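What follows is a set of notes on a single structure, which appears directly below.
In this view, the complex is presented without one of its protein chains, the others remaining in place.
Each chain gets a letter, A, B and C, in the order it is written, and its residues are counted from 1.
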Amino acid sequence: MKLFEYMAKEVFARHGIPVPPGRVVASPQEAAQVCSELGEVAIKVQILAGGRGKAGGIRFAASPAEAESLAADLLGREVRGLVVDRLLVEKKLAIDQEFYLAVAVDGAARRPVIIASTQGGVNIEEVPEKLLVKRHVDPAWGLHPYRTRQIGRRLDLEGAVARQFSDILLKLYQVFTGSDAELAEINPLVLQKDGRLVAADGRLNLDDDALYRHPDLPRVAEGSEVERRAQEAGLSYVELDGDIAVMANGAGITMATLDIIQHFGGRPANFLDAGGGAGVEPMAQAIELLLSRSPKALLVNIFGGITRCDDVARAIVKVATARGGLGVPAVVRLVGTNEQEGVSILREHSLEAYSAMAEAAAAVVKAAAGGNGGGADGHPGR
Amino acid sequence: MKLFEYMAKEVFARHGIPVPPGRVVASPQEAAQVCSELGEVAIKVQILAGGRGKAGGIRFAASPAEAESLAADLLGREVRGLVVDRLLVEKKLAIDQEFYLAVAVDGAARRPVIIASTQGGVNIEEVPEKLLVKRHVDPAWGLHPYRTRQIGRRLDLEGAVARQFSDILLKLYQVFTGSDAELAEINPLVLQKDGRLVAADGRLNLDDDALYRHPDLPRVAEGSEVERRAQEAGLSYVELDGDIAVMANGAGITMATLDIIQHFGGRPANFLDAGGGAGVEPMAQAIELLLSRSPKALLVNIFGGITRCDDVARAIVKVATARGGLGVPAVVRLVGTNEQEGVSILREHSLEAYSAMAEAAAAVVKAAAGGNGGGADGHPGR
Amino acid sequence: MAILVDERTRVVVQGATGNQGRFHLAQMLAYGTRVVAGVSPGKGGEEVEGVPVYDTVEQAVLHHAVNASVIFVPAAFAKDAVFEAVHAGLGVVVVITEHIPVHDAMSMLAFARHHNAVVVGPNTFGVISPGKAKLGIMPARAYSPGPVGIVARSGTLSYEIAAALTAAGLGQSTVVGLGGDRVVGLNFVEVLKRFEEDPGTRVVVLVGEIGGTAEEEAAEFTKGMAKPVVAYIAGRSAPPGKRMGHAGAIIERGRGTFDGKVKALESAGVRVAALPWEVPGLVASLLQAGPAPEPEARPPASED
Partner (left out) sequence: MAILVDERTRVVVQGATGNQGRFHLAQMLAYGTRVVAGVSPGKGGEEVEGVPVYDTVEQAVLHHAVNASVIFVPAAFAKDAVFEAVHAGLGVVVVITEHIPVHDAMSMLAFARHHNAVVVGPNTFGVISPGKAKLGIMPARAYSPGPVGIVARSGTLSYEIAAALTAAGLGQSTVVGLGGDRVVGLNFVEVLKRFEEDPGTRVVVLVGEIGGTAEEEAAEFTKGMAKPVVAYIAGRSAPPGKRMGHAGAIIERGRGTFDGKVKALESAGVRVAALPWEVPGLVASLLQAGPAPEPEARPPASED
């Protein structure tokens, strides 16, 4: 789960990391108010996407009137495909130098990694490797001050700036571990003309699997309405822009199913991993969800291990019965545990099951393109 | 620094370890009041010594009147050589079983050690080794629940009691690390008849060297008046019951000096390690402190490394000058850095210096016994 | 021969009395795996399928010569379970549990590495050496003994491929699930290394997916391997920025793309199947072309 900049900065500030004075606002009047308190301000759209500066999402206002008019302009606008409903209004900084500083989970190394650079304020992916300082942290021992000094030294920091940097990095690491974060990033970390370092921008991506132990941290809903419903139902669901709805069991097989649909010339409407061992009810919910987006066809691809093929069949029948038919051509591929029972249940409702993935995929692509594709149209008992 | 039982329990309770309801009191009236609130109570003298139960320092009262009279009896009394000025009045427990549980610094293993036993309520040193469960904790990884379960399992705990035990041990370990403790002990850890575990007694010995980072924890003054003054002056000083005052530099050499005095038939009045590299002023203070206890003789034994012999001589002369003479025979042994200057300074004030420890020790013993011992009587300029 | 687990593996199931634990303990036993103990705190003294349950792994080790564990405990307690297994000296720890917080995973994997224990997973289907031992939740009938080693990130996709190989008469030495999380104990390279050294493996199938750089690192490693490798990579059609179920399966900031992985593998000489059902054909052709298997090491004959 990604936090908005202003939320990340609240967490940073709680840990003692200096952030610019400012407030999050939802109206032009509030923006004017903050400007009248702070003087010259930066007005920044709060969206969960990078590159907002280039997209015009960061403006500067010298007067409350200007702040009000800029805020009015930004609120409600779309930036990077996301509607702006919140702005962070902050005192404008007198920038001397910009650094990059982050702590992230390094999957390959299985350890936290600190990434720092003198090239702050830009997308870190665009900074050449030789200008990055990377240091892994052993979870057994944590981060100690000597390592933060080493990193500061590598950035050629000296004196008071080096000490501030060291302190901020120790605190950022505390934010990272203390919040169960996947990424805690300050970009840019600004050295102001008065010699003080401040976190001018902040990102904090939290581990969804650890949110349960952080009731104090804010919650941010991501994705579309349907994606959120799916998430609440415990499904792993991603919307795509095609027209063939897909349900499979297992992330890898689901991805492969999408690839195969594409291979046969079709366009998948979604990724939906029903997981291993899901029961009738969750799978029925998942199918309902897929159908709510009005696809041209539905492919259910099950290799039954823990997942029982008869449960899959019952889920399909349940939805079809409830809706008075699935409404779209449905292609079902069933293999594995209780395969025979599943196939029988489908047959009783005039649905045919495939056993080969290739055939099923070819059939669903044909069905979506207008042909029947060998599958049923999903109206049971017809 | 040792905390009183009631202070230790306050720390325990802050960490979520169950302790009996109760309050510390300093008057019989308060004791009666607590008893009227809690019903039957235990009244326990608060002293920094073990074995108070056998010494009559724990009593039980069934009524406020009884509590008042017992408290009146206990307050002001001497128990184990210490005057009682505080009592802990606690609800009396219905005891089913008593356990021992502690986390301590194991110097030999260089790691924390957990010690647990089904033989609680007695001096743990008297419990046979085979009835103790000992487990070391690697500081890199800390204590995890599985180890507390293992220890509970070794004590044959089951069900809800095992879960409570595991929880209490995890919290006691947090007390230990979080307070920079040398020892965090619950003895006995009582299993009550209602099935709940409670810390019936508590010890918490803190690391003096780490007190600076625990401003929130209470301070307890230990030792005699003179010992406290010495401690405040940063001296390592221990009172003994002899009559020859001793100052040396270094803990080992100071101990050896006491041994040698005893070897020659004398009785040392104190241990005083002036430390390495002490200056004139602290050493003068130290000598003042020794003389304040009116010893029969003074031995200063210096092997000068960082400590400069001329500084030692100046300190002695300074005290003698200020007091118009040391007032007791003083034997000085000076060897090492700036030895010649030191000897010259002493000579100028008619004080003789030895170079062999044996001779110096023999001389001071003789002087304390009434002879002059070859040293000076400490009156300069005579 | 096989890697990681075989007929000498003596297994404790942690979380043996939960629904999942019970079910898969029975399945593993039925497969012939030597499941000798279960562990569930507070349930010591019970039995599951005739297997004794203990409160702690320490006790299980005291009473049985356990050398591996399969963990089914809930995510919030999984880290503790891994620490317990590693502390008890078990050499292979298979973590089925999913949704373990990534900081817990980093911590428990660091502990395991410091103690030279191999952790498979978390969020893995496990490890199976067909005909010898099954430590995990995979459907037994997809597998048969043979010379093909499989290493996969994903469960069902690898079942699919194993079943296709089995159907084609191409049995497996060992099938290893790395796990679908961003941080897992074993990576492709470490498993490839073991397959390379295993006399029972003649061809290796690598089942990868988009995201991360594990496949690229594997490609680099295969350059030094004597044994041929076949790969299948899922996620060709996945758009950037969307996480496809697995924590790792996401193309972020241009890294971990399908094309990048396929290119890396192909330029290292790996045969990459465009579709899953092409794998058996590629394996069969390589088995025919490959070197003869080394004879298995045998114990010296008894002297009496």
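Basically, a contact is a pair of C-beta atoms (placed from the backbone, for glycine too) under 8 Å apart; a residue touches a chain by one contact, two chains touch by 3 or more.
Being a predicted model, the structure only gives us computed values, none of them experimental.
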Practice problem: Name every displayed chain that the left-out chain is in contact with. | Solution: A, B
Self-check item: Hidden partner chain, touching residue among B:Gly120, B:Pro145 or B:Gly304
Solution: B:Gly304
Quiz prompt | Contact with the hidden chain (one of A:Arg77, A:Lys92, A:Arg153 or A:Arg229) | solution = A:Arg153
Quiz item: In the full complex, which of B:Glu5, B:Glu90 or B:Glu182 touches the chain missing from this view?
Solution: B:Glu182
Exercise. Name every residue on chain B in touch with the hidden partner chain.
Key: 105, 107-108, 110-112, 123, 125, 138-140, 177, 180, 182, 207, 209-210, 212-213, 236, 238, 240, 248-256, 258-263, 268, 271, 273, 276, 303-306, 335-337, 356-358
Quiz prompt | For chain A, the residues touching the chain missing from this view | solution = 140-141, 144-147, 149-150, 153, 158-159, 162-163
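Keep in mind that, in the parts below, only the chains that are shown with their structure count from here on.
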Quiz item: If you count the C-beta pairs in contact for each pair of chains, which pair comes out on top?
Solution: A-C
Quiz item: Distance from the CA centroid of chain B to that of chain C, rounded to the nearest Å?
Solution: 57
Quiz item: Residue numbers in chain A touching 2 or more other chains?
Solution: 140
Quiz item: By residue number and range, which residues of chain C touch two or more other chains?
Solution: 111, 114
